[in-house]
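Removed from the display is one protein chain of the complex; every other protein chain stays in position.
And then subunit A:
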Amino acid sequence: MADYDSRPRGGRPGGGYNSRKRRYRDEDDFPSRPQRRRYSDPPGAKLRKQLLGIAESPLKRVEDEIVAIARTAHEFCSSDPEIREEFVALVAQLVLEQPFKIPFVAAVVLVLNTIEGGNVIVAEVVSRVAGLVQTGVKEGRWRDVKCGLKFLGGLQGVLGGEGVWVVLEDVLGKAVDLQTERGEETIGPELVKIILFTIPYIMASSSTDSQQKAASMIENTDIIAGEPHVLQSLVDPYPGDGKSEAASTDGVLGLLQKQLQAEAAMGWPLYPNALENAPKHDLPPITIPDTVNPGPRALFPELYFSVYANQELETVPPTSSIASCLLRDALVDTINVLDYNRNAASRFLIDLDCYFAPGTFVKRATPFDRLRDIEEGKSTWKPEDVAVDAVFSQLFQLPTPEHKLVYYHSVLTEACKIAPAAIAPSLGRAIRYLYRNIDSMDLDLSYRFMDWFSHHLSNFGFTWKWTEWIDDVSLSNLEPKKAFIQGALDKEIRLSFAQRIKGTLPAPYQELITEEKEKDTPDFKYNDESLPFSHEGKEIMALIRKKGSEDDIQPIIEQIHSQAIDMRLPDPIALSTDAYMTSICYIGSKSLSHVLSCIERCKDRLLSLGTAHPAGRRQIIDSVMGYWKDQPGIGVNIVDKLLNYTILSPESVIDWALSRNGSRLAEAYVFEMVAATVGKVTGRVRQVVLAATARGLSEEQKMILKQTMETERTAMRELFQVMEDALVGWASGAKDQQVESGDMSSEDAMVRRWGERWLRVFRRRFAVEEAWYLEAVKERPEGEGMDVDGDANPAQGAEGNGTAGEGDLGEGIE
């Protein structure tokens, strides 16, 4: 990682490129040039490099490193105020950006405090970090608050008076107040979590008389942490039938409370208690405001998710051990903070064992089977399992993780690239566990699993031991396992091409990739002379292709109508619409831009077709999805674009997907289509709400925006209601279409089960939107508003992760 540090400050342009050459050129100025080019960093850069690299190298004893850094810091900082400022700022920033290093950085500061004159620097560090905590509280950056308090907790022994305990007591007081006001409050538990995660750091510091305080604090947090949160069931990853191995998932807060109670009962066995007679520093007061800012991200109870639970050998800490929560917390923070450099994030994951006591884990890349040979009493925790588990906990976080899902994909990809021998087998076991439990998994999560799985394979030559799932290939398409296989293969094909994927599969899977799927351009059905309206279909297609005018096309459309009436066919308009839309698909089959330019040309007719006839839109979707039935991903894409053109409406997509055919619920692409459509609607509502609640609007603007907001919100609620009705129909077995084919009883039950899974996902979506809305329209003190994007963008991403600029961490570091 030394690489990151050898660069000049990033604010200047060209950082890391030409400037590097230039730096070497500077050496020409040295009077007598040595034989080999030597270069030593200026003091500030040297100190920075040392501190940044703390605990990273397994070759150095970290105890020696800590002392050395403290000495260097003392030497350079005493004489140069600029270097001192940089050092203090870097300490604070490391605390926020690389949480693994908090104990080590705290140790440097403790050593510095014992060196004569070092205490001045320490005082600055304490007040700087306290300032960060204060800013974090004000802005609702609760992770910053937690990291800052962990660090200050590590310094408890050199803090005057009660030190960090005072802050924790205030925080607890606030949490209790909130809890009494409103039971469903999510900030209260978040505050308690911060307290509980700080305590172990205090206990590990060189403080005395903390045991009593810890015990009473833990006793007091119990009223909040001891009860599961009311929203917990909403975010349960395995709502299933309770039959699976992954039956119950505990809340992190409750677990941590229990773990700390156990530690306290044992008298904190693992924590040293050595106080040195060193200068004390007063912690600047940190105040908790009356109205607590929940921060930019909606808070939900956090559950402890693990893909390595219940193995025959224990490769990750059990939830009975406090190590489970402490490791997970530091890992998750590291992963989420470092989203701006996935390589660094995955490096941390691989080097996890550097940051914990020797003996915490087995050697890296120890094969699972070899764990049996580990002697009794020694740890069998695999560092790579612990790391991978933490990434999965984010990938499978409900309702949504902090960053886009693809970030967590990329972390796993990089980790696998850095240490394939260690990570790949861990991923294999994770995949098997998830697959085994897919029947009881939340539908949103099984879709995420599929999306990650196919994307991951695409980065590693599409190799997977498909043979182990061969028995499931012959299952009904309504079985979640089979649906997963089919969906994953389709996604693989979309990232690659059918023939390539076919080549990676064992024989029984070959039939899942039909000859039609291998065709680049699906046939134009009207080329089949035996099909009704074949002649007209071909004519319409030819006219659209040569850009004929609407006046030329209209007579042929009418021919279809009159013939249909003669033949006593129902719904002649649907028939002509089918011919028209199928022609567009065929002409545009070469690529997405082809179909888009064709739609653009035919926009007016398509718009009027959609509105003129109640079933017009449904027919348009039918034609698109019918034409692309073997490559439904392309169809979904086209439907998405048609929504943007308002040729389709969200209701029409929902109607197509949910109201007619129960087996559609098992298709991954249908879920994708509906999720994207709902995402568009909710994204739009959020934009409008943000615009309407922005500051500095005139009364008139406010009125207009409020009106728009109400209209959009009503439309959204209606859409959710339509979904609710349709899905309740499937889930309860009330839909009459449900009795369609042969083996009704079991298929019926499966469709019902799919209905329930869907219902859960979209009820949660609705609840999340409502919660977001209530938070967004709350009155806030000046300067604490939600982030508002100036230019409202109607089509903003479906995921809508409002991650506020991660670049501006830590006020006052310049």
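The rule we apply is simple: contacts are C-beta pairs under 8 Å (C-beta built on N, C-alpha and C of every residue); 3 or more make two chains touch, one makes a residue touch a chain; residues count from 1.
Just so we're on the same page, contacts and distances are computed from a predicted model.
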### Summary
Expected UniProt protein name for the omitted chain (select from "Nuclear cap-binding protein subunit 2", "Putative GPI-anchor transamidase", "Protein farnesyltransferase subunit beta" or "DNA repair protein XRCC2 homolog isoform X1") would be "Nuclear cap-binding protein subunit 2"
### Selected residue (touches chain absent from view) among A:Q212, A:S549, A:S593 or A:S698
A:S593
#### Entry: Candidate in contact with the missing chain, chosen from A:Q50, A:Q93 or A:Q211
A:Q93
### Message
Among A:R128, A:H409, A:K482 or A:R617, which one touches the chain that has been omitted from the display?
### Response
A:H409
### Task
Decide which residue listed in A:D236, A:D339 or A:E518 touches the omitted chain of the complex.
A:D339
### Message
For review purposes, identify every residue of subunit A that touches the missing chain, sorted by number.
### Response
1, 4, 7, 9-19, 52, 90, 93-94, 97-98, 338-344, 403-407, 409-410, 413, 451, 455, 458-459, 461, 491, 494-497, 591-593, 633-634, 637, 789, 793, 795-799, 803, 807-810, 813-814
